[in-house]
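Notes follow the structure.
Only one protein chain is missing from this complex, and each of the others stays in its spot.
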Amino acid sequence: MERLAIVLLDSSNAVLVLMLVSLGLAIIFGLMNVINMAHGEFLMLGCYALLALTEAGLPFFLALALAPFIVAGIGLVAEELLIRRTYARLLDTILATWGLSLFLRQGMVLLYGPGSHAVAVPDVGSVDLFGTPYPVYRLIVMAISIVTIIATFYVFFRTRFGLAARAVIANRTMASCLGIDTRRLDRITFAFGSGLAGLAGAAMAPLISIDPNAGLGWMVPAFLSILVGGLGTISGPLAGAAGVGAVDSLTAAFTSPVWAQLVVFTAAILVIRLFPNGLVSRAKREA
Amino acid sequence: MKLSSATLVGLVALIFFVVLPFIVSDWVAADFGIYFAYALFAVSLCFVWGHAGLLSLGHAVYFGIGAYAMSLVTLGMVPGLPELHSTWVGLAAAIVLSTVAAAVVGWFFFANRGLKGAFLGIVTVALAVIVERLAINSSYLGGMNGLMSVPPITLGLNGDGPEIYDPLPIYYIGLTLLAVAIAAMMRVSASRFGVSLAALRENELRLWTLGHDVAKLKIAAFALSGGLAGLAGAFFVVQFGFAAPSLIGFSLSADVLIWVALGGRNALIAAALGAVAVRFLESRLSNLMGATWPLVLGMVFMASVIFFPKGIFGELIDRLDRWRDRANG
Amino acid sequence: ATLPMPALLAAEPIKIGVVQPFSGGLELFGGQAKIGLDLAAAEINAAGGILGRNVELIYEDDKTDPKTAVERTTSLIRRDKVIAVSGPITSNNRDAMMPTLSRAKVPLLYATNYEGGGCDRYLFSFNTVPNQELEKLLPIMKDQAGSSFYLFGADYVWPQKMFETATTIIGGIGGTVAGKEFTPFGVKDFAPVIRRIQDSGAKVLVFALPGADGITFIRQAEELGLLKTVKVAFLGFGELYLGAFGAGKAQDMWVALPFTQAIQTDAAKEFVAKVRKQSGADTPVSQYVFTHYVSLIAAKAAFEKSGAIDSEALVNGLEGIVVDSPTGKVTVGKDHHVTLEMFTAKTEGDGMVVVDDLGQIAPKSGCA
Amino acid sequence: MQDAAEGNATSGGAPFLEIISLVKSFGGVRAVDHVDLVLDTGAMRCIIGPNGCGKTTLFNLITGYLPPSSGDIRYRGQSIVGRPLHKIAADGIVRKFQVPSVFPEMTVEDNIRAAAGVRHGRSVASPAELLDMVGLTKNRRHMAGTLSHGEKQWLELAMVLSTAPRLILLDEPAAGMTRTEKTETVRLIHEIRRETNVAALVIEHDMAFVAALDCPISVMMLGRIVASGDYDTVRRDPLVREAYLGAVNG
Partner (left out) sequence: MADRADGLVIEGLVAGYGGGIVLDGISLAIAPGEAVALLGRNGVGKTTLLKTIMGLIRPSAGAIYFAGKRIDRRAPFEIARAGIGYVPQGREVFPDLTVEENLFLGDLTAKNADAVYAHFPALAEKRREPGGRLSGGQQQQLAIGRTLMAKPRLLLLDEPSEGIQPSIVAEIGQILAGIVAATGMGLILVEQNLDMATRLCSRALFVDHGHVVGEEPTAALKADPRRVDPYLAL
């Protein structure tokens, strides 16, 4: 029983992290219609940003707070030089961001070498939960995810800024004709999405190998999440991430990681096929 | 009849490749034999993606099925038929199995109100990852190692007779296959079926409400393309001698996508040239540049999206088009 | 004027292809291999080459992927007409390359520990097979930590075969296998596996997940407290992993290997110094630097023994040859595998320490 | 092919198109509310009514784009409810959308070719003739996406006609056309009906256009058909004047 509680806690942890990763992807894909193949690399950059900042002597949590802004800044540059030239060409976004991901990964190899680096888990100890010492840092990561998700939700669905951002996505030309500075919104949205990836990376950095390929494993589950849940709402990708993450970690917990991958992917394909608009979606009128 | 610019570029390329082996050494020709298999694969993706607008991000599945089918047959691993080694049966099996697989996948994804756009793309990626995992876990298919020592083309009926292993014959077989495939697919694209597919890409609802069974169209396009990819896989494996899960999964799927995008997805010939060019440059430059090569490659992708949105050869064909238009008044 | 033939030949270097991962996941292993090979080539050429000809290494990146490995091998053979190929790291790449090499009759000098069973006239292994790594290590682990073993590794041939041997050995020493499982590459969250290992009550974790995923696993195992209850036998461990776990972390992980920079003999220290002089003062010098170095030194000896420089001369020369190495003699058996000095070592502080010199151990390669 | 054969054997006196007590609800709203309507072979009828009264929805139901909540649609003696969209179209019911819908990155010519794919043996003017009819011959090699709004309307009409339809559903065909062009469109519709005996349902807000079509009219309001008759009758109907035409037009 207590074991089950721990397994569920572990699973929630995995789910929340996946949500954080998917959220940035969902904003960039769902709102900007850019399939960002470099999202994992922004996550990886978040790891390295944290590494660089802590190595420069900043306290861990300050570094954690700053790292997303560094990544957002890189996102901003990428948007200006590359991404903006691909808007409205969905397929070209794949090629462009694929190139970007290669570039970032190899750039990191040249800067930091191909090897793994480590940032120590901050010394926050552990608490006794259900008879098991549970690392507090994991709880902090979960809290960060929850707060970020809520804040993002609020920004994009409850503020006028969010409304304008969604309008730009839906119809760039019309939005600009209504006096909305689409360029500014594009920049902010993309930087925001990259920053979220950076935050996820920075938060996970103490728990994974920090290396140039650190971002790779996240992409397919994150994409599946946003499609399973459905785009156009924020709850969609979140629900999707919850589903994908929970099925993955629970299958892994009760069978094996090999099975987990097969089960998740198969289930995701079936769900996407049966609910092409995602589990959470609004009906649209076409004709 | 006036030749289209794509045809013109194709003919020039054909002449170039016919004479190429007389200029370069044998081993270059041997490399090109493999590149032609990749080019054939690129043509198959270009057809579904560029022409019919169905984004298949997991196209290596059909290439891989072709490769495995050919390997299993020529290695005598078909259950119950240990005596069977025929290249020809292998070829047939490769084409049939990959066509059927693509049709089944197509049916699953497209029947009724099927999947579209990025959704289709990402689901096909996931499918490729699953199929790759299944191949890794299948001991019959050799697991993670795959099937090794696949024999080259043998001309006899059942794996006997002369082997085609020398680079030059393989080179010309590949070139012929490629040229014929491109010509055939161009015919298909221009046919009524092809025009319907293009219309499907442009405005599915309109086509549907004009009375076309769009699901059937998509499945047919997918199956046709899958079969071609299977043929490419079979032709690949008889040269390469080895079929592994990485032929079936994500990374080759991503590679082919990039060849097609870099070459130009609006013209089959551009996609084929893209595949050949990227592979050629990669094998040359990755040594020369070492660790900076992926960096350069990444920058090339980004630059091509910005400067050649229609792909490098696609843009060439386009320019030629405009130039000829102007020349003709 | 006619050119003197020998001079012409002397000008032509001996081409040896190298197919190693320089990207795609195991690039650190590839990097180590390159350091060893470069050093050997430099030494050989400085000393006048082999039979008067210099060695030229032609590097190719296999991207840790078998398809690429085969492509690169093919072009080394066809384009560069290499006499031999060195590499790769992963077993599935090696298996993929072998048919091409056999067909072309070009020998492969493989210098990575592997699962054994690679029997081919054109394959030579210069690192360990399972018995050499496990035979002594597992009993030590049992004595140190307890008799219950958990086997966890990546889902491919090397861990699978290693675990088969491990299971036999564990049975032989009266231990139990509390669990055995595999994971695909790319997994980011190992909590489920770690909980399961904790629950199994195992005392020893036999671990075969190379590369970044292995590091991720160990970091999470540390964080979730697993390393407090199990002792890790980290197969294929080497100095290339050092620094990846964070200061003071991942202590007391064990490995049996043919070389570590921690060996305190003069010969070993001198070797480490040579490597660092060539490749930089901070260069980690792992077993992979060592074995790749030895493989090329052995090749030189083999050519000289045969008195000719071609692929067959190399194959014939290598069989049964004995060469001196910084850890003592290395003997290439008739089965194309090596008998060599083995050590146990464990992680401690920022590095590794040697626990024991196990002496010369002969391979049970599974080949006649 | 099979459909066409079936269709030819229309059972005795059944009307060409018969809509029986058709209902479509969206959530709580009944967009189409017990509509009955009969159309004879080769006949034409206009449907007018305020914005949002359910005209387009009615077309969506007839073409199979939406499933009805209840009621029946019988076409040439058989119910077509639940039949796949493309089968209905292939059997001769083809619509023109309210917002012109073409294949933007294909030439005007290829647009027609693609549309003409499914004809099931029914004969029709050649693509060239159709383009000529709608005045797009000069644009035939242009991409359809580069046409102006009005030109797209013409193109779509030509596409619909190229399928050799038995029944065309035109959703505001004259929107955005000049007076002369409207006159031209009316002429075209009459000509086509004369030549091919195609039946037509036309939704339109332009009363001058409706008058020129010179056919029976049904008026929809809040999902129901509230009045029917010829142009003058309908125009005099006080309900229609108040809720649709407005005082100014009265």
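Labels A, B, C and D are assigned to the chains in the order they are written; within every chain, residues are numbered from 1.
In the analysis below, a residue touches a chain if its C-beta (ideal position, glycine included) is under 8 Å from a C-beta of that chain, and two chains touch if they have at least 3 such contacts.
Computed from a predicted structure; not experimentally measured.
Asks: Could you tell me which of the visible chains the hidden chain touches?
Replies: So, taking every chain into account, the missing one touches A, D.
Asks: For the chain that's not shown, point to the residue among D:G176, D:P216 or D:G229 touching it.
Replies: Once the missing chain is taken into account, the touching residue is D:G176.
Asks: Which listed residue, A:L4, A:C177 or A:L270, touches the chain dropped from view?
Replies: Residue touching the chain left out of view: A:C177.
Asks: Using the touch definition from the top, which of D:L37, D:L147 or D:I217 touches the missing chain?
Replies: Residue touching the chain left out of view: D:L147.
Asks: Can you list, in ascending order, the subunit A residues touching the missing chain?
Replies: Within subunit A, the residues that touch the unshown chain are 160, 163-164, 166-167, 170-171, 173-183, 232, 282, 284-285.
Asks: I need the residue numbers on subunit D that touch the omitted chain, in ascending order.
Replies: 26, 49-53, 56, 98-99, 135, 146-151, 154, 172, 175-181, 205-207, 243-249
Quick note on the criterion: only the chains that are shown with their structure count from here on.
Asks: Grab the C-alpha centre of each chain and report whichever is closest to the global C-alpha centre.
Replies: B
Asks: Please compute the C-alpha centroid of subunit B, do the same for subunit D, then give the distance between them in whole Å.
Replies: Roughly 43 Å separates the two chain centres.
Asks: Per the centroid of Cα atoms for each chain, what is the distance between subunit A and subunit C, given in Å?
Replies: Going by mean C-alpha positions, subunit A sits 37 Å from subunit C.
Asks: Would you give the residues of subunit B that are in contact with at least 2 other chains, written as numbers and ranges?
Replies: Touching at least two other chains: 133, 137, 205, 291, 294.
Asks: Two or more other chains in contact with one residue: find those residues in subunit A.
Replies: Touching at least two other chains: 109, 258, 261, 286-287.
Asks: Where on subunit A does subunit C make contact in their complex?
Replies: Subunit A reaches subunit C through residues 3, 6-7, 10-11, 13-14, 17, 109, 114-121, 126, 133, 135, 137-138, 204, 206-209, 211, 213-214, 216-218, 249-250, 252-253, 256-258, 260-261.
Asks: Could you please specify the touching residues of subunit C with respect to subunit A in the complex?
Replies: Touching subunit A from subunit C are residues 22-23, 25, 27-28, 31, 155, 181-184, 186-193, 195-196, 199, 212-213, 215-216, 219-220, 223-225, 240-241, 243-247, 249.
Asks: Note which residues of subunit A are touching subunit B in the complex, please.
Replies: 29, 35, 82, 85-86, 89-92, 94-96, 98-107, 109-110, 220, 223-224, 227, 258, 261-262, 265-266, 268-269, 272-273, 276, 286-287
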